[in-house]
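I am attaching a structure below and will ask some questions about it afterwards.
Every protein chain of the complex appears in place save one, which is left out.
The block that comes next holds subunit A.
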Amino acid sequence: MCPSCAGHHKAQPVEDTTELGWTPGVPEPEDPLRWGDKFPKGAAENLRNTQLRRNLRYATHKIRDKRNDRVAEMPDWEELRDAASAIKHQTMSNLPELLEEMERNVQARGGIVHWARDAKEANEIIHQILVEKQVDEVVKVKSMVTQEIGMNKYLADRGIKAWETDLAEMIVQLSEDMPSHIVVPAIHRNRAEIRAIFANRMDDAPADLSTDPRTLAMAARAHLRKKFLSAKVAISGSNMMIAESGTLTVFESEGNGRMCLTLPETLISVVGIEKMVPTFKDAEVFAQLLPRSATGERMNPYTTFWTGVTEGDGPQEFHLVLLDNGRSKALADEIGREALHCIRCGACMNVCPVYEHVGGHAYGSVYPGPIGAILTPQLTDSMDRHDPNSALPFASSLCGACYEACPVKIDIPTNLVRLRQRVTDANRGGIPDMWDVAMAATSPVMASGKAFDAAGRAAKLGRIVAGKKQRIGALPYPASMWTGARDIPAPPAQNFRQWWKKHEEEK
């Protein structure tokens, strides 16, 4: 999007991507929690994009290795994870009380608290404040929750431009794309693509822009500096809210967030109600877990804490918008409650082999990867087979790498399996699909030694199909989903229990 005509310009399909120097991404959707095709189809699209796959492989492996190093040097990592899990458990059990405590303390320190039931309400509250402030542009700290409510689009439709100031978010915004990772939103882009995006879309990009990371960062820095100095209002999310003092925090790498949090006159923070911890002491646990899990750093370079307003220092007006948007409903549910423990570090995405191959856009939600696969269907209540999000719990090989990496020990694989069961159960009674038929048919066979033996013997027919080479290479649909890329050996002439019988007799 050309910055001069920002806000009143809809994404046009790009004809010649070679001219642009990058492949267009996903235009901002109507619903940031439900867009695009069902997962297998979206994934198939991305699997064809070799550049994307290379970028993802490079980046996820790099962060993965860094994280492993930083975790390995912690003697008490497992204890920290247990502590974090316990704090989150306690927080979720007392969430209403903690939120009220937070509200009281923010108000006591001169802040204004708003409650938003859903995305629409949150956007209306934010828009109303901006109308009162008579501004047509704001600066933003990178925030997943503003992505979740589609705030930028909402404001743009009403003539207000929200400038993303996080480097990666800015890249995504300039290329009219959607973020594909919750910590590293432009993980699907490489340096050459970023250079092309800047050169094409940044009005003040230097003419001699190279792909050198420092040069790119300096260009972004110069571009953003003007926005920081002119913006009257900033909008942020928060990594953590501390109930006992009414404090909010942002953990970041670049310092752009701190510019937003300290320079403008008014600060609006939109935060999901689950981002709560009871005390300052609890925050210490997460301050150790979060940067190590997210970016593989011992500590992130900039950590900002703020509490209400302080006369003569920082924003003089502070609004806190507490967002529900499906969270209360998730909280009332066993699986949903555990999903709300998530601190948005992205570690599960960085280790996930599925994410590594297909990228974040394939999940059709601003929350991709393993955590997204349990969180998104919960937030959107998507158990019906026709809902694209119902495919998300199946978008995993259940390898368990996410559970191993999660700093708050969310048992993602088990919850995926339980969500699969819910999707299955919610769709019983209609026209059975291929899986309903297969699972119902195999159940009695696999519940009896005799039936299983009989079926095994019958399967010997497969040897005829397999032919002389004793290898099955091509079968019609649905088996072609396997044989498209993999052979199946012919069934053995003798199943194990037949062999066992002979073996027993020979003894």
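By definition in this document, contacts are C-beta pairs under 8 Å (C-beta built on N, C-alpha and C of every residue); 3 or more make two chains touch, one makes a residue touch a chain; residues count from 1.
Here is the rule we go by: contacts and distances are computed from a predicted model.
Engineer: Out of "Sulfate transport system permease protein CysT", "Fe-S oxidoreductase", "Carbon-monoxide dehydrogenase small subunit" or "ferredoxin--NADP(+) reductase", which one is the UniProt protein name for the chain not included here?
Structural biologist: The chain we cannot see is, by its UniProt record, "Fe-S oxidoreductase".
Engineer: Using the definition of touch stated at the top, determine which of A:Pro75, A:Gly449 or A:Pro476 touches the missing chain.
Structural biologist: Answering carefully, the residue with contact to the hidden chain is A:Gly449.
Engineer: Residue-wise, where is subunit A in contact with the chain that is not depicted?
Structural biologist: 39-40, 43-44, 47, 53, 353-354, 357-358, 393-401, 403-404, 414, 417-425, 435, 439-440, 442-453, 455-456, 459, 466, 470-471, 473, 478, 481-482, 484-497, 499-500, 503
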